[in-house]
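A single protein chain has been removed from this complex, and every other one stays in its place.
When the chains are written out, they are named A and B in that same order, and each has its own residue count from 1.
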Amino acid sequence: MTPGPGTLALLAVLGGAAALDGTSLGQVMVSRPLVAATLAGCVAGSPAHGAMLGLFLEALHLGVLPVGASRYPEGGPPAVAGAALFAGSAGTFAELLPVVLFCMAWEWACGATVQWMRHWNARAASPPEETELDPATLERRHYASIAGDFARGAVLTLLGLALLAAWLRAGPAEWTPEPVARMALAGVAAAGIASSLRLFGSRRLPLFVLGAACGVALLVLR
Amino acid sequence: MPIVLFRVDERLIHGQVVVGWGGPLHADRIVVVDDAIADSPWEQELYCLGVPPEIEASFLGVDAARARVAGWRGDALHRTIVLVRDVATLRRVAEEHALRGDEVNLGGIHHAAGRERLLPYLYLTADEGAALRGLAADEVRISARDLPASRPVPLEDLLPAR
Partner (left out) sequence: MSGVSPRVRRALLLRSFAVQGSWNYRTLIGTGFAFVLLPALRAAHAGDEAGLRRALARHAELFNSHPYLATVAAGAVARLEAEGAAPELVGRFKSALRGSLGSLGDRLVWLTWRPACALLGVCLLLAGAPWWAAAGVFLLAYNALHLWLRAWALDVGLRDGLQVGRALRESPLERLGERAAGAGALLAGFGAVLAFGGAGARGTDQLLGPAALAAGILLGFRTRRVAFALLAATLAAGALYLRTR
């Protein structure tokens, strides 16, 4: 179940890239749980498993607002770590449950490190008394911050992998009956998706209900 | 008391003021007092981008504003937020006792050379401190507070005793 060294290196790079994409570089959204977990699943041998984990993590990420300086959970590195290990499992909901739980907690921890990094990045800023700034110095500091963010992401991915692997060895994948795990996860995903209505405005409730009706229709037809 | 907020904030119109203060205070008018901006249509256009449609925004020079303060105070129909960029502008508006008895909020002045940190959101020079003391002597009640839910810090607690 644990990935080999070559895969681990790839996963570390992926986690670092996901961290960068989250705030520092690009922001093309490979840092979103849906994408990051799917990519990690590809690396670890099962993209479908990765997408499955990504689905639940994304459902719970929809309501997260990265507005300015507030603290928020970070999705990229935890999704990579979680998907890498879940990819090696049978893909049941009972196995998914502890992984989702871990990822949610790890997302919160990684988010805290984002705040530390932002404090650390203040060394890239000159004191206001300095009226001249050397271009080479500016670029060096800027690139150093970017490199730091990448390193942070890689380390947190590997650390997350190690912690999750250790925890999974204690057998939490066997604690919950499959139907119960499935129901709990499905309910939580539904709630997470529904909570995104808050972003679009509660006056859009009629559209939400319309969408729900379409969903019901699809279920009935299937 | 239809001047619901008189605030010194170098960012002038921005999210924290509009949403954080304007919302709870139910303000429907924002007045920016600044000589440079009052003469500058492009600047006004930019500041107006941050104003929601339900709030009316206007931009006045210092002298014009000083003459209108009493009117805003007594206006039963509008709840007004007055914004000035810095202590110097505040002092000029307060000339001729125009702000006597009013409450002034120190909301956001950032770190710059020569400024001392008093609060995370408030940095003042010695001159600005003296100017504020002068205003306080003229019965202007000055305190620092970044959001309505925070506890206000009165001027006496902010500035070191002389």
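Definition applied: a residue touches a chain if its C-beta (ideal position, glycine included) is under 8 Å from a C-beta of that chain, and two chains touch if they have at least 3 such contacts.
From a predicted model like this one, the values you see are computed outputs, not experimental measurements.
Contact with the chain not shown here comes from a single listed residue; of A:Val13, A:Ala109 or A:Ala124, that residue is A:Ala124. Mapped onto chain B, the footprint of the missing chain covers residues 10-15, 36-37, 40, 42-50, 110-111. Contacts to the hidden chain, counted on chain A, fall at residues 23-30, 32, 34-35, 38-39, 41, 47-48, 50-51, 54-55, 58-69, 73, 97-98, 100-101, 104-105, 118-122, 124-126, 128, 130-135, 138-139, 141-143, 145-146, 149, 172, 174-177, 179-202, 204-205, 207-216, 218-219.
Operating definition for what follows: only the chains that are shown with their structure count from here on.
Between the Cα centres of chain A and chain B there is a gap of 42 Å.
Interface of chain A with chain B (complex): residues 128-129.
Chain B makes touch with chain A in their complex at residues 111-113.
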